[in-house]
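Notes follow once the structure below has been shown.
Omission of a single protein chain aside, the complex is shown with its protein chains in their original locations.
And now, subunit A:
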């Protein structure tokens, strides 16, 4: 492994991560705005984006906090949204498992949807990459994505209070989540999971503090897995 290979792997990562700025920027801005409108101060909004660094879970937590849900339910539901990251972690372990603990911990902190997708695709297409090159590529892909998340959140939080209700920002979160779900409807199992999730959530909407969300999520997950099992793993 030469230093120049590592350097070029880093810059390849930066190039591949750059287009995601277009997704991260509006999403981060929106979190800053929605969090501020919900009544969080700037430090709290930034605390979410820096300590949690997971957009969908952050929106989920804020939504439930506005609905006065108990702390345990806020945590359980938001963490359920993040469970997919255990799958990412498992998928990257064969490629990054040889790195020292502190590097794996750092990689784990920055393991977001975009960096996972890039790294997984790159490592599979280039099995000859050295560990150093893999880590450099990963660090490169983080460089445009994660700092943009912090900056966009801050910008949104600063702008937040200035946005009037006519802009119907209440609906920004549903639209964003639907936009994340729609491209994932690739198989019958995914469609079945979404259908179950919606049906159970609406049926259980009478439960206090949105407790139905967590139940619907777990049931839908099981339905998705069952359908996949019956259909054979068809993409």
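The rule is simple: contacts are C-beta pairs under 8 Å (C-beta built on N, C-alpha and C of every residue); 3 or more make two chains touch, one makes a residue touch a chain; residues count from 1.
By our rule, contacts and distances are computed from a predicted model.
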Absent chain [UniProt protein name; select from "Molybdopterin oxidoreductase", "Branched-subunit amino acid transport protein", "Sulfate adenylyltransferase subunit 2" or "ABC transporter"]: "Branched-subunit amino acid transport protein"
Tell me which residue among A:33, A:118, A:157 or A:194 touches the hidden chain in the full complex. A:194
In subunit A, positions touching the absent partner: 22-23, 26, 38-40, 44, 47-48, 51-54, 56-57, 60-61, 63, 65-66, 68, 71, 74-75, 77-90, 92-94, 96-97, 101, 104-105, 107-109, 111, 165, 168, 170-185, 189-190, 193-194, 196-198, 200-202, 205, 210, 212-213, 216-225, 228-229
